[in-house]
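Selected chains from the complex are presented in situ; the others are not included.
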Amino acid sequence: MTRELWKGNEAIAEAAVRAGLQAYFGYPITPQTEALEYMSWRLPDLGRVFLQAESELGAINMVYGAACAGARTMTTTSSPGTSLMMEGLSYIAGTEVPMVLVDVVRGGPGLGNIAPAQGDYNQIVHGGGHGDYHPIVLAPASIQEAVDIVYQTFDIAEKYRTIVIVMLDGSIGQMMEPAEMPPMQEVRKVWPAWSASSTQGKRERNVLTSIYLDPKDMEKTNLRLMKTWQQIEKNEIRYKEYFMDDAKFAVVGFGSAGRVALSAVRAARAEGIPVGLFRPISVNPFPKQQILALTDKMDGFFVVEMNSGMMLDDVLLASQGRIPVEFYGRMGGVMPFPDEILREIRRLHAEGWKAEGHPRDRWLAKLEQIINEE
Amino acid sequence: MATTNFENMQVIYQHPESLLDKNTHYCPGCTHGVAHRLVAEVLDEMNLRDKTIGVASVGCSVFAYNYFDFDFVEAPHGRAPAMATGVKRVHPDKIVLTYQGDGDLISIGTGEITHAAARGENITVIFINNANYGMTGGQMAPTTLPGQKTTSSPKGRDVEQAGYPIRTSEMLATLDGAGYIVRRSLHDPKHIRQAKKAIRMAFETQVRGLGFSMVELLSTCPTNWHLSPVEATHWLEENMLPFYPLDDFKVHPALKNLNF
Amino acid sequence: MQNETVIAGFGGQGVLFVGKVLAHAALEVGMEVTWFPSYGPEMRGGTANCTVIFSNEEIGSPQVLNPTSAIVMNQPSLDKYEDMVVKDGYLIVNTSMTNREVKRKDIHAVCLPATEIAEEIGDKRLTNIVMLAALIKASDFFGQAEMETALKKSLEGKKNDLVAANMIALQKGFEFRA
Amino acid sequence: MPLSGTIVVDENLCKACELCIVNCPVQVIALDMEHITPRGFHPATLVKEGCTGCGTCAVVCPEAAITVYREKRAEKERA
């Protein structure tokens, strides 16, 4: 096993290359740009396709074309770029072609800043472009996890002919950690049967489109998408648990927020507080069965995010009001310190769980104080 | 009339193979159909059908893929050149074409077409300029003539407020990546024949790897112009030709001696 | 047990690079490690810092409020991090670029004129390595041999004389006695 | 002497746009008002003698509905 130090953005680029990526299209944007820059020499060296597009609209539609053409294809971007890709993503979903998008989330809304944040959760997980569809969204928390996930995404995307989004935040894109790179896969030599790769006089023509003028046809497509989604919900749940065996309550956090929470949970354990950490990796599909099952064993959930409580809604929805839920988040590119989470864990442990009002409202009142004091 | 003895006859013209024998959704007399036919004829003649991939756009030609008998994808409004780029980069040995209307190509899709041309993307663009947005019911397009009435310029295009029409071919011909850019018209047999030659040249450009090729075709929209198909051809001739001169705006030197 | 080192200074002082050397050293001995930069505005200039954490188990937060050690390359960094280092932690101060003494008594402070030492070697850009060496020596995180390997790893592909100069800087840092 | 030719209009495709009619140099096409196509049009049809098989009608037809035939001549004439 050879572990090497990798910068997050470069690591995911290399992982995609090793997974047999055939064509990459992207547009520079901090804190994602190193991925594009890495691809700009790596892919041409291997004789594969790299192209810097004129914009994110260009990039996503080049990806759309390459996906229809049958290639393993991806793009990487950051929040405003993701917004610009919404139309394209909706088309890709409607056309049922596989692709991979990595969103290295930064502070928003608007131009915001380039600091690590998780404020795209709503846009990516709950929203998306127009119409009825769901992308798979995976949120790794370390560079090794990101590498392993990116390496698998193409297979997943192709299995369901769907979009897979890897949602990182600026922190994971910019940090370095040791990672072991998976082996180099051979690039696929045959084009998928459904692809627009020209008939070669050997088959009926393939038409790939997302227009279904008759609502009944569209509805059949919608139904197919929904049934695929049911399969995905069954097969693609991923999460990781820490100290959960004997935990009395659980912190729930994904990505970098989950890592920060891990530090806090460790410190709390050192103080004898029986707290665990549940870290969703697939945030879409969300591990709602697991969360629901935990309601039997836990006194409460403490959700931690780097946004205004977006996954919080999923935890609330999954836990169906059976146990109290508390929330703590930082926004706009501020990454919480473990100490902040630890303080809340201690408080919950000492004071117990109260449930008046909405956890978001309780948090907002608190956050205002914290911000004023900092 | 006397019945014809077909034995002594040769077929001078027949439905091209690259075009399916299907009823189109185009309005009667709409020259979108002529453009389709010419593209199919050229691909037949060049024997390219089996290696061609088309990219349809959003506009009346959105269903182009229902008529052409080869692989096709359908792009979001204006993004056909980007999608075609994705296809072509993956299949550099195949023939890739986009078929786009004026609203699609030079309104919402200005960025994509400009950069495909600038990159010298080795694709062929069939550009149907009918001076309005046909599919959505005849709104003003960037190509709508000064004073022309449309459903969104009901008093006639006021250039002071709505701006001036864009001469797309002239604009894109300023780009180094452009290999072949010409404007032709579909309003009468002579011009249709010239248009076909240009389409042939455009695909030859692609086959030879000489960069971006585009044929702008002045086309009628009888329905939204509120004219009969025949009147529409006259309107085109009288109003569009003076504003949109038929010319060769960019011809790669390597193409200069080709003749068909 | 987990070690957290903050390295802070002006942009251009090689703060990010020396963090990588430290990260490589940790990797060398088979530990988990995280190198976390403060990546500034989408443009150049200003101050820079990075946090290197190494540990025997999965690393949680890539940044901490109270690091176990800090390398401060200039005055603003000293002002910012002196108070933050944990009790019994390490504070390495570049006296060439600071104008006051360390106030805290409950931490291990090492003050050295690193820029001057680097200039003596012939390149003030080696200040960072001198500082790092001082931390390693004081804290005994790693041996000098591991540091040398790490430094070579970090300089892979660079010119030989640059590597040699860096090695000397490492040596000088280790040799320094306050 | 002009060549003699003929055309066949595919009634499934013709939409009665009359472009072939106005462009035929010898004016031998007209709409067949007696007849309605499956899509509700009076199709174009050859109504007079004199078609030269020049192909102009086919060149303008937006529906590719016209097949044009022309009398065969000796090989050399066709070059």
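To keep things simple, chains are lettered A, B, C and D as they appear, and every chain counts its residues starting from 1.
The working rule: a contact is a pair of C-beta atoms (placed from the backbone, for glycine too) under 8 Å apart; a residue touches a chain by one contact, two chains touch by 3 or more.
Note that this is a predicted model, so its numbers are computed, not measured.
**Q** What are the per-chain copy numbers for the complete complex, stated as a formula using the labels displayed?
**A** Assembly composition recorded in this structure file: A x2, B x2, C x2, D x2.
Note that only the chains that are shown with their structure count from here on.
**Q** Where the centres are mean C-alpha positions, what is the separation of subunit A from subunit B, in Å?
**A** Chain centroid spacing, subunit A to subunit B, equals 41 Å.
**Q** Give, as an integer number of Å, the spacing between the C-alpha centres of subunit D and subunit A.
**A** Roughly 61 Å, centre to centre.
**Q** How many Å are there between the centre of subunit B and the centre of subunit C, using C-alpha atoms for each centre?
**A** About 64 Å separates the centre of subunit B from that of subunit C.
**Q** Could you list which residues of subunit C touch at least two other chains?
**A** Residue numbers touching two or more other chains: none in subunit C.
**Q** What residues in subunit B touch two or more of the other chains?
**A** none
**Q** Quick one: which bits of subunit A touch subunit B in the complex? Just the residue numbers, please.
**A** 22-23, 25, 49, 51, 53-55, 57-59, 61-71, 73, 87-88, 91, 95, 196-201, 205-211
**Q** For a test of understanding, state which residues of subunit B touch subunit D in their complex under the given definition.
**A** 1-2, 4, 6, 8-16, 19, 21, 23-24, 26-34, 36-37, 40, 188-189, 192-193, 222, 228-230, 233
**Q** Mind listing the subunit B positions that touch subunit A in their complex?
**A** Residue positions touching the partner: 49-53, 55-56, 62-63, 65-66, 69-76, 79, 82-91, 94-95, 111-112, 114-115.
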